[in-house]
Every structure is written in structure tokens, then in C-alpha cells.
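Missing here is one protein chain; the remaining ones are kept as they sit in the complex.
Chain lettering (A and B) follows the sequence in which the chains are written, and residue indices restart at 1 in each chain.
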Amino acid sequence: MTLVSKRVKKTVVILLFVAAGIFVLTGSGSITAQEQAEQPKLSPQTQTCIACHKLYTPGIVEDWLTSRHSKTTPAQAMKKPELERRISAQSVSEELADFAVGCYECHSRNPEKHKDNFVHMGFKINVIVSPNDCSTCHTEEVKQYSDSKKAHAWDNIIVNPVYHTLVTSITGVKKVEGTKITSSDPTEQTLNESCIACHGTEVRVKGTKSIKTAMGEMQVPDLSGWPNQGVGRKNPDGSVGSCTACHPRHSFSIEIARKPYTCGQCHLEPDVPAYNVYKESKHGNIFTSKWHTWNFNNVPWVIGQDFTAPTCATCHNSLIVSPTGKVIAQRSHNFGARLWVRLFGLIYSHPQPKSGNTTIIKNKDGLPLPTAFTGEPASEFLIDKDEQAKRKAIMVGVCNSCHNTDWINNHFAKMDNTIKETNEMTAAATNLMTYAWSKGIEDKTNPFDETIEKMWIKQWLFYSNSIRYASAMTGAPDYAAFKNGWWSLSENLQNMKDHIELKAKMKGIILK
Amino acid sequence: MTLVSKRVKKTVVILLFVAAGIFVLTGSGSITAQEQAEQPKLSPQTQTCIACHKLYTPGIVEDWLTSRHSKTTPAQAMKKPELERRISAQSVSEELADFAVGCYECHSRNPEKHKDNFVHMGFKINVIVSPNDCSTCHTEEVKQYSDSKKAHAWDNIIVNPVYHTLVTSITGVKKVEGTKITSSDPTEQTLNESCIACHGTEVRVKGTKSIKTAMGEMQVPDLSGWPNQGVGRKNPDGSVGSCTACHPRHSFSIEIARKPYTCGQCHLEPDVPAYNVYKESKHGNIFTSKWHTWNFNNVPWVIGQDFTAPTCATCHNSLIVSPTGKVIAQRSHNFGARLWVRLFGLIYSHPQPKSGNTTIIKNKDGLPLPTAFTGEPASEFLIDKDEQAKRKAIMVGVCNSCHNTDWINNHFAKMDNTIKETNEMTAAATNLMTYAWSKGIEDKTNPFDETIEKMWIKQWLFYSNSIRYASAMTGAPDYAAFKNGWWSLSENLQNMKDHIELKAKMKGIILK
Partner (left out) sequence: MTLVSKRVKKTVVILLFVAAGIFVLTGSGSITAQEQAEQPKLSPQTQTCIACHKLYTPGIVEDWLTSRHSKTTPAQAMKKPELERRISAQSVSEELADFAVGCYECHSRNPEKHKDNFVHMGFKINVIVSPNDCSTCHTEEVKQYSDSKKAHAWDNIIVNPVYHTLVTSITGVKKVEGTKITSSDPTEQTLNESCIACHGTEVRVKGTKSIKTAMGEMQVPDLSGWPNQGVGRKNPDGSVGSCTACHPRHSFSIEIARKPYTCGQCHLEPDVPAYNVYKESKHGNIFTSKWHTWNFNNVPWVIGQDFTAPTCATCHNSLIVSPTGKVIAQRSHNFGARLWVRLFGLIYSHPQPKSGNTTIIKNKDGLPLPTAFTGEPASEFLIDKDEQAKRKAIMVGVCNSCHNTDWINNHFAKMDNTIKETNEMTAAATNLMTYAWSKGIEDKTNPFDETIEKMWIKQWLFYSNSIRYASAMTGAPDYAAFKNGWWSLSENLQNMKDHIELKAKMKGIILK
């Protein structure tokens, strides 16, 4: 226990006293007598936390009581056979090994690194538990994650000047005079609700402030960019990411992470309709109809027995074994590990980038984009054919658990054709855009702020992307056809053409 | 039993005889022997109803058998401890107290008030069971409801001349000659499927009519505006509302009302995407992943034990207690009781109105709108800072069950910023609109029927609103970003600008 002053010591004694009386009630609603007998010990510090928080934020304490963290210790977790392990550290410190993973165990890690550390009721507490803290036990997962595009999601959108201009054009407050529109820079708060709600904020400690709580006045760190659970959050301990993005709140549930609703917090239409497409696919249909007969908690996850159709996690990152125990795919928290092509067009679909940090890419136009305006990939920064084949083989291995080889081959051949054709439809719109710029109909200085420019963005960001996700999951024909699909690709091209011609006429510009 | 003629008396006797034989079968499929033993008695009248309706509308009888109404009596319900009571009347009449709450108990209330009362198989039956009838037992709930905006939803949209013009412009059938478009007034039937499907119809008794049924020819009241279950329905007994809007059909289920799908019948994109946003929020993710482990029937509803993330009802109206039995929020059927700001812009976001009846509001332009065209709130008709603080404190109390004070403060500061900025984006579009009107590009006589006017409506009704709901629930970044969010706010402004300039050119109007 880290005590910082005499005054505080006294408080703690009182709280422990309170805890003694209260703790026997903990979770009485949901744990059987036998389970209670098997409950691991809580550290004295965590008992103190719970004593108060059971009264002041009871929901979060109860949530934790539903977690595996509250029901096991790192020492027990490390004894499991290799494939059943949910913890990848080979050892943990003695002070952690034999207690349940409680409040204090997580919120007190690495205080020296945490600019958000503060003295709370006599304990040195971090507001934010970061991936670096989680890596105490989940070492491999955090390591894998740190290489992913998700870990770099803040940089990738905010530091990259092209995307930064796009973000700014969309989210800045506009003012109008006559028909003239001017834009200011977006506020951090609005960004935190739109783009970086998913990508993650930069959490900065501005100092300390005093707040009024049910326990009275308290001194707490004054954070900006908080709260936020975006996947690329820049934490005040220098780490990146937010495990709670997918393992929400204090249940740290593998069940929740394996259900598609979790991915569906961010991977949504119109730009990334992965979740929307999944729901309407055959896989999604079987999931929504039969999930109540499945097991979302088993490790490893047994194909056919724990589930009879994949969720997002099955194909993209879970450890999957066959009913006879054969490993079909290894777990990875680098969510690109089974991906060879990037469906998400920037502005064209392209091979996955080598590094999760995409700000380092330079295309032949000198811009930090994975493809040039005319379509050539920035190959130096993208994975090569061998790496593509390696990753595709892992994914095909998952497909092959239920589908035969010819089915799978035909499926991916179809997807390749879709990538080619949607890239062509993006190119068609880009040709119109280039023509409009060249004739002075719109101004390329900011390529994202005028009407025809916004039509062009929709072509690659909404419509081409939607069709590719529908193709990848052989599902959701609406997203391939009438809803942001081929209908929209073709309609939008006609709208662009008409709008170019109308604006040319209005401006007195002669088109050939 | 209310008998009206000798002929009818005879029918009833026969039916009771039938009932004697049939009733033992009731619900055999779903009730255990012990439960059957504990079943409360049914009134003789209700037994008669069931004897026939079990044959003629069996689904609804079975639905009722799943209800608490079929399994308890008002007398038993009133004996429960205060917090566990689901009935707020202090006493009920003797004729009701010791019978299950069956068909006759509800469909025979206050016949003198019911213009829809008719003689049906010898009984004086009301077609519609109204909130006033439900208040026999659920007195407090109906009283609370009567002060809500929901109770006045019909008046608020149909009587208010501004909204009435909007409704009419949208739902009237149009005719075309050349390029001239003319509109007729909407039919009541079309209104009943669009705006007042949710807001509620005015149910009028036009007389009596004869219909052919499986039981032969029957005389029944001839109702207009029926069927409908809108929240502000004007009932033929003079009352307003429809309890079945949220407690559907004959199960009168608290479980259904507490699930978000119920609110999701009406609170939908693009104008009020509360349900859409919830589903994609962190709260929604936890609900969709874990609801099968929760208890939706407990009264009071225990935070953390009955559920680990809120549904709509948790934050907005349910009686919530902590695991130690402390009341966190009192139940209210005035759904604005915990709301201080009205996110729904008319045309700007504003403090909640004092009265559920918003037709009485006058803004500084003399219009029945809560804000002026230039943004000033009609403060006289809106709640003041004290009342706002009082209501916000209740909501914050619910948040505080799981979230700490600083988290909550930052959350609502972010929401306040969003309200300010979306109001500014509404103002920007309003400036463009005013300019277009002033230049004669469109005609303000009806401000809702031309192309640019419809763009302007989308700015405040669809896009500003969507972002505010996403902000309030820290969720659904698509609704804040690309789907009806900031993307749409900015794109729409550019579209308005271009359309104004194109139409000016077409009409030969010179813009400065």
C-alpha cells in the first residue's frame, strides 16, 4: 500500500474498517456459495477501493464482479495449458500474483510514467489504465497491438496533412455572409465526438483542478481529450491505444469483444460499413439467429462447437481451433495480421501498409497517401506479394473450416474483380474532378471543401468502399446495389457531370 | 355484470357455460401446476370474455396470460413494500380488488365517459382502454404522463400552425403540370401512418356501423383515426395518450418498455436518431452483448445487478436503486423529468419547455416556436436555470452510479459545446436561406416547400439533431461524422450556396 501522509493513513484505516463490514455483501446477487468459497483474495488496497466505490459508483464495482479479473489470480491464470491461457506474461511480480485483478492492481501500475497519477484517498492512482499497464499480464497482446494501424490511428488521421485537411473541412464551424462560406478550425471537443471518437484523442494533463463530488471537494488531474476510448488514444503515460474500446468497462469481457456489436461501434456506414454488411450477410444471419446457443467465452474458440458461423473476431483475430484441437488460426491483436489487401480506398484500394504508422508513406506525387491520384500504389511502403500470400493463407485457413477450396477461390476472385472495378469507378470520378479543377470550375487549393469535391469524396470514401465490404463478406447486396453501392457510384458520376456543366455555364466557362 | 336486455342475458349464460368447460385449459402451455394453484380468480365477466376470445382471437388471450395482470390482483399488488410496488393507487374499488386484471376490468371502466362504448355480447365495452382507465390503479404514472410533451404530442404538431404547415407540405399529394407542382391537403389516413403514427391520432366516434365477423354481423362504433397507438392520441373519453405505445398489447410488459426497441419505434433517424445512436454507443454495445444475463422485470431496478449498462428507460424514467437499496432516481412517466436541455432543435436547441403543451409558446417573432429565427430562446416559456440544474442533477445521479464526477463533467461540457456549434451551423444555413428569400430566389410564403428550403430544413432537423444525440450518448461517431453528422452539415451548406447561385443565374437575379 502506498501511503503518502499521516492524514491519509487515518482515512485508509477507517475505510478498511468500513470494508470489513461491507465486503461480505459483494456480488451477493450473482455468485453462488461455492463460487464465493473459490473466490480469490482481494488485495487490501482493492478492498479499500471497493469499500467506498461500492457506495459511490456501485455499477462499476458490480460490473467488475462479473469479470474474470475478479474471479481468478494471475498465478492461477498462468497455470492453464498453453492454448487455454488468457494471459501471455510468463511471470508477474509477487505483489500481483496471488490476488484477484482488482481496482488497485490496474490503477496503480507504473505511476512514474503516468502524468495522470494523483493522490486519491491516500493512494497514488492513475486515472487511465493504459495498454502499457495491461501488458503487465497481457504482454503479447499489447505487443501485437502496438504494430497495428489501430495503435497509430490518432497520428494517421491528425498528423497526416492530407487527412487533417479533410477532417478540418468537415468539422470546422462555418460562417456565412451573402453566399460566402468561411470555416474556422474544429474544436478538440467536436473532434472527440466525430473523427477521433474512434481514432482516439490525445489525452493531455493540463494540471490539477478541484471538483465537487458526493465525497466532497477533491483534487484531480485536469485532463483534456478525456473521456475517450478510441483505439489510437495517446495516453498520459506515453503509450497508445485503449483496451476498453473492445473490452468495455470493468467486465473486460472476451464475450463482448467477440460479438460484432463491439466492432460495430466504429466500423459503420457510410465509409466503413463492415458491421452493417456483416449483419445482412449469411454469416450475420446465422449469428443473429443462433448466437444464444453458442459459447463466446471459451479459450481456445472451437469452430463448429462454440459457434457455427463467424463473427468479426473469428476471421480477424481470435485463436481458433478445430473440434479435434488443431489450431486453425493463432490469436493476434494486430488486426491486420490476416489482411493482405486494404479495402478502404485512399483513394484506391491497395495492399496493406507495412507499418501501422501510415504517416511515413509517400506516393509518387509526394503525398503521404498509399496510392497516387492516378492509381499507382506507393509500393515501397506496402506489403509485397509474399507477405500478401502469407496473410491470405491464414484467412483462407479460417474459411476452409467450413467452405471447400473452390468456393473460397471463387469468392476471392470475385472480390479481386470488385476491387478492380470499384477502383475504375473511383478513377472515372477522379477524371471528372481533375477536369473540373483544370477548367477552374472548382479550386484545388483545398480539395475537400466545394460541392463537386464532396461528390468526388463520396465516390471513393462511401460508395467504392461499401461495395468492397459487401464483396468481402458475400453479403448485404443492398450495400453493393442500391444503398451506397453501384446505384450510388453511377448516379454520383451523373450528378458530378451535370453539376460541372451547370457551374461552367453559370461561370461562363466554355467546355470543349 | 352490466346486462342490457333479456336477449343478452341468455347469451351470457350460454357463454359462461362454455367458459366453465374451457377455462381449465387456459394457458396450459405456459403455467406450472403450482402457478395454476396460485392463480388469482378471474371475474365472471372476464371468464365470459375469454371463453369466446380464446376461440376468436386466441393470440391476444395468450398474450394476456403472459402478463402480470393475469397473475395478480390489485389487492395483492398494493401489499408490496413501497419500492417494489408496481401500482400507485392507494385503494381500488371492491369489485376490482380481488380479481385478476382481466379483459372486463379494463374494457369496462368509466363507460359514461367513453363515446366508443358499445354493447358487445351483453356487456358495455369500451373499444379503447385509455390512460384515464389505467389510472384506476396506475394513478401516479398517468398523472406524471399528463404533464409530458408526449401527452400533448398531437396538439403540438397539428394545432401549432408552423408545424402544421411543415406536416402538410410533406404529406400532401402533389400534382404536376409542365414543371408546376401543386399540393392538396394530406388525408387523415396518410397522417396516421407518418407524423401522427407516433404523435397519436384524434380518435373520433362517427356513429355505429355493422361489420361482418367470424361470429356473424356485429354493431360496433365507427371510429376514425383508429387503429393508432401514438403517445399523444386523443381518446374518445377525452383523455390523451396510449399506454400500449410502450407497454404493448396485452402483456403490458415492463420488460418490453425497458428495452430500447420500444423507444426505437419512434425515436429514429434522421430527425430523432436516439435509438440509432444508442445501439452504436458503448452503452448499446454492452446492452446488445449482455442483455441475456440481465433482469428486465425487477422493481425496483438494481443498477449493476439487474443490468450493467443503461437502456433508455434507465436514464430517462425508471426507478433505479443501488445494490444496497439506495434510491438513485425516482420513477417518472413524465419523460422530460430528467431533461434540462431540448436537443431537438426548433430550429435551435433550447431549454426544455415549461409545459408539455408547446402550442402556447410565443417567440420574439410572434411565432409559436421555442427559439426565434435568429436564435433567442422564448425564455418565458422555457424552464429557468434552477429547474435546469435540478433536472440535470437527477440525470447526473444516474451517470454517477458508474462514472466518476470528472468524467461526467467533461461529458456534459462536451455536449454543451456541441449544442453551441450545431446551433451556429443552423444559423449559417438560416443566413443563406434568409439571403435567398430576400433576393427572391425562393418564396417565403410557405417556408417549407421549395428545394433550398428543404435543404435548410435538413440542416436543423436532420443534421444538427443527429450530432446532438450522438454527443449526448457519447456514441455513434458515424452520426456525428459521416452519416447525417458534420459531413452533412458542411456538405449541405455548400449545396445550398451552389443552388442559390445557380437559381439566381437561371432567374437572372444578380447577387452582390
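Note that in this section a residue touches a chain if its C-beta (ideal position, glycine included) is under 8 Å from a C-beta of that chain, and two chains touch if they have at least 3 such contacts.
None of the values given here were measured: they were computed from a predicted structure.
Enquirer: One chain is left out of this view; which of A:Leu55, A:Val299 or A:Cys402 touches it in the full complex?
Expert: A:Cys402
Enquirer: Could you pull out which residues of subunit A are in touch with the chain that's been left out?
Expert: Within subunit A, the residues touching the omitted chain are 280-282, 284-286, 288-290, 292-293, 302-305, 308-309, 322-324, 400-407, 409-411, 413-414, 417-418, 421, 424-425, 428-429, 431-432, 435, 467, 470-471, 474-478, 480-483, 485-487, 489-491, 493-495, 497-498, 500-502, 505, 511-512.
Enquirer: For subunit B, which residues lie in contact with the unshown chain of the complex?
Expert: These residues of subunit B touch the chain that is not shown: 25, 29-30, 54-63, 66, 127, 169-179, 181, 183, 187, 189-190, 192-195, 197-198, 211-214, 218, 220, 223, 226-227, 229, 248-249, 251, 253, 255-256, 259, 261-262, 264-266, 268-271, 292, 449-451, 454, 461-462, 499, 502-503, 505-506.
Here is the rule we use: only the chains that are shown with their structure count from here on.
Enquirer: CA centre of subunit A versus CA centre of subunit B: separation in Å?
Expert: 35
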